[in-house]
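The structure appears right after this line, and notes come after that.
Removed from the display is one protein chain of the complex; every other protein chain stays in position.
A and B are the chain letters, set down in written order, and residue numbers restart from 1 in every chain.
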Amino acid sequence: MFSRFVVSCISLLFDGLAFGMVLFLISIGMSITMGVMRVVNLAHCGFAMIGGYLAFMLMTQAHLPFAAAVPLAVLGTMLLGALLERTVYAWIYAQSELGQVLMTIGLTFVMIATANAMFGSTVQNIPVPAALHGTYQLGAISLPVYRLFLIAVSCVCAAGIWYVLERTQVGAKLRAAVDNVRMAACIGMNVKAFFGITFAIGCGFAGLGGALGADMFPLEPYYALNYLVLVLIVVSVGGLGSIKGTLIAALTLGMIDTLGRYFVPGAGGLVIYLATLVLLLLRPQGLYGKKMS
Amino acid sequence: MKSIIRNVLPAEALPSYRLRLADALPWLVALGAFFMFDTYMSLGAQILIMVIFGISLDLALGFAGINTLGHAAFFGVGAYAAGYYSLHVSAEPLSGLLVAALAAGVIGLLSGWLLLRTSGLALLMLTMVTTVVLHEVANTWRDVTGGADGLSGIETSPLLGTFAFDLYGKTAYLYALAVLFVVFIAMRVIVNSPFGLAIRGIRENSKRMLLVGTPVHAKLILAYTLSAAIAGIAGALSAEITRTVGLDLLSFQLSGNILIMLIIGGVGRLYGAFIGIPLYMLLLDRAAAIDPFHWMFFVGIALILLVRFAPGGLLALAQQLRQRLVLRLTTPVKENK
Partner (left out) sequence: MTLASPMVDAAAVATTAVVMLETRGLCKRYGAIEVTRNVDLCIERGARHALIGPNGAGKTTFVNLVTGVTEPSAGSIYLGGREVTSASAQKRVAAGLARTFQINTLFADLTVAENIAIALSQRLGLAWKLWGRPAAHAEVVEQAAALLEQLGLLTLAARRVNALAYGQRRMLEIAIALALKPQVLLLDEPAAGIPNGESGMILDLLERLPADIAILFIEHDMNLVFRFAKKITVLVEGAVLVEGKPDDIRADERVRNVYLGRRHD
């Protein structure tokens, strides 16, 4: 009996881990764009939704296999992100914080309406390839293969992002820009192009999260708003512009949410939100964010 | 003697909202609607309630410059307080309003004291999270709030003992209109007062206010608390008139909606709520019947264009147009050589 409890705990933790990793993928882009460009971008979850819908469209209408559809969806999301960044976001940058909130909410509304017009309001499933079906038996514990795949991909992404940021020149430039945009421009960084590329990459990760995580984050037009609060919490608790912070916050939230839903339904949310409130009151910059003067 | 001294400053040096003929307009329209559209009274009452809510947000956001994404917290607390009061203490509506104002005001005081030390993005986040926390509390505290089912079967005794609430919602409409009138007068007095000037100063430049000796934090808390109390009154009206209270009154979506509606009308201008909210709600009512998603599309585009080209909202746009028209009409026609 005890071992059964342990088994269900482990599989719950595993689910929480998977959920947290997808949340990380979706949130990391927002953390970086908000940290670097200091733009409140409430439309970020919309890009995750776009990635999901693109993958869905490529698989069901263009009949592409999963392995091709997902990367193409990510690419598509990046292109769309880059396009919007040059156009609509140019207006958004010039606004006050409240103005940015309003404009990005407006953009989110447009995304939701468009998604509904194209795909209807029912939840869409992204078919998982046969190779990733089934479960992997680890002793008494059965772990869904797809979730393992998710965790693996997310880990690779996290490691990749960490590597680029900490070990490459590009990463150093990005960290410099997070620290002090004006100085970075003064030392010759092409800030505009940099922002554009960073934004697109952030959208790409969100799209990846949307495409891969469709079973835990159901794909429907209101996706863009449903998870906004959660992603905002991850980003602000973790600290803007911090990979480590976003990862820790996303995993913690994922665990609490999954465990809470099983053990104390309803209270899980309360724990998360209260903890966020207390943390942000004591440390407005989040766990690893830069302290504002 | 005093009036001579008072003319020492040029006109409009210390501008304030003065009574003009046009001020009677919104009330005449509201009364006109009562007589002409008497089958739409429930929608009408809803609009009036939202206008009160919008005015409360305007006090915090438009006049004090407090960026908040969490005003629904006070609306919801007021609604639940009034609902609970009606179910367990007394169904008398006016005391219900007071209870709600008190409850929401206390929450406003506490959260203001905690949150208003921050500003900008952190404040937006904190206000949002506060609303969500209260939402979860209401969700779990079934005994008091009814949890996900909310409160229902709320009784509302006749107003002042004589005016019973009828099925058509006529009493409700006039009740809401009367409360709106009182709230509006109060708001106008506050905004025109030295305190009103001080909070506008804080909105413009809080650093300067500090160095002028103003206890900025304390003033912001008062503005926030007053704003919360008014929002609580709006929530109470909602509970008393619709006779139900649900979790959607404590939601981030409601905070967002009232913000959008107010921005469309124009913040910091007293009448912004009167324009933006009825317009939005009437259009929504029509559009929701057709396709809610088309509505979302247009609102989204409108928001982007509005913030970019008309940040003062429709009211500012109207004022600019009026000025331009006046200019064109009064400038003598130049001869073309």
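Heads up, the rule we're going with is that contacts are C-beta pairs under 8 Å (C-beta built on N, C-alpha and C of every residue); 3 or more make two chains touch, one makes a residue touch a chain.
Note that the structure is predicted; figures quoted are calculated from it, not measured.
K.L.:
So there's a chain missing from this view; which of the remaining chains does it actually touch?
P.N.:
B
K.L.:
Using the document's contact rule, name the residues of chain B that touch the chain not shown here.
P.N.:
Given the touch definition above, chain B has residues 2, 5-6, 8-16, 189-190, 192-195, 197-198, 200-201, 204-205, 207-216, 219, 222 touching the missing chain.
We take it that only the chains that are shown with their structure count from here on.
K.L.:
Find the geometric centre of each of chain A and chain B from their Cα atoms only, then give the gap between the two centres in Å, rounded to an integer.
P.N.:
34
K.L.:
Can you check the complex and tell me which residues of chain A touch chain B?
P.N.:
34, 40, 88, 91, 95, 97-99, 101-103, 105-114, 116-117, 121, 221, 225, 229, 232-233, 236, 266-267, 269-270, 273-274, 276-277, 280-281, 284-285
K.L.:
Would you tell me which residues of chain B are touching chain A in their complex?
P.N.:
These residues of chain B touch chain A: 61, 67, 69, 114-115, 118, 120-122, 124-126, 128-130, 132-133, 136-137, 139-140, 252-253, 256, 259-260, 263, 293-294, 296-297, 299-304, 306-308, 311.
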